[in-house]
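Just dropping this structure here.
Here the complex is missing one protein chain, while the rest keep their positions.
Take a look at chain A:
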Amino acid sequence: IYDRAITVFSPDGHLFQVEYAQEAVKKGSTAVGIRGKDIVVLGVEKKSVAKLQEERTVRKICALDDHVCMAFAGLTADARIVINRARVECQSHRLTVEDPVTVEYITRHIATLKQRYTQSNGRRPFGISALIVGFDCDGTPRLYQTDPSGTYHAWKANAIGRSAKTVREFLEKNYTEESIATDNEAIKLAIKALLELLESKEIETLVTEIEKEKEEEAEKKKQKKST
């Protein structure tokens, strides 16, 4: 049963299993990642849970090592496997070369793992896209994205999951030097991006700041109109 490949090419050059996996990702709750000057921000859409379910057990942002984190969109169960492999690799790397992983290295490791599952007998691809953030030894902030096909790219800001397109468009418009000038600003940008798609929940002080800014903008516009 395990000697036949599941992911095979279609006549017009598509890997349908990979594309179906990408569809599964599109069904997952949104995650956004932003690279600032001295900060990297990960935000995730908090899915509303069933009444009797314990809310706090749904963890979508996970630490891979002391200096690297990731968020994912897609099949939570698949994510668990990938995250576990990444965590082991982080420690294994430290053991063999006495240095923590660079963000690019661990991203490449995860991506290679994902690709392997698109070309193995009896296996299906992982149904997750991941946003991997962290700082390298030299203090440079990094943000990478991987997808079920096993490709990875570095980004200044990106989103994955359900409303990825909307959030990415918002980021393309609003990611400027000013908007990431300070750590707080970068965090606000991430929250604003997520607010684009859902009614705000419990993000307290920063939300009030954002509302104040909106009022100030509205005031300015009114003044402009009256002059």
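Everything below uses one rule, namely that contacts are C-beta pairs under 8 Å (C-beta built on N, C-alpha and C of every residue); 3 or more make two chains touch, one makes a residue touch a chain; residues count from 1.
In this text, contacts and distances are computed from a predicted model.
Per UniProt, the protein behind the absent chain is "Proteasome subunit beta"; the candidates were "Nucleolar GTP-binding protein 1", "hydroxymethylglutaryl-CoA lyase", "Proteasome subunit beta" or "Dynein axonemal intermediate chain 1 isoform X1".
The chain not shown here is touched by just one of A:90, A:143 or A:167, and that residue is A:90. The missing chain, though absent from the display, is touched by one residue of A:8, A:63, A:77 or A:137; that residue is A:63. In the full complex, chain A contacts the hidden chain through residues 63-65, 84, 87-88, 90-92, 94-95.
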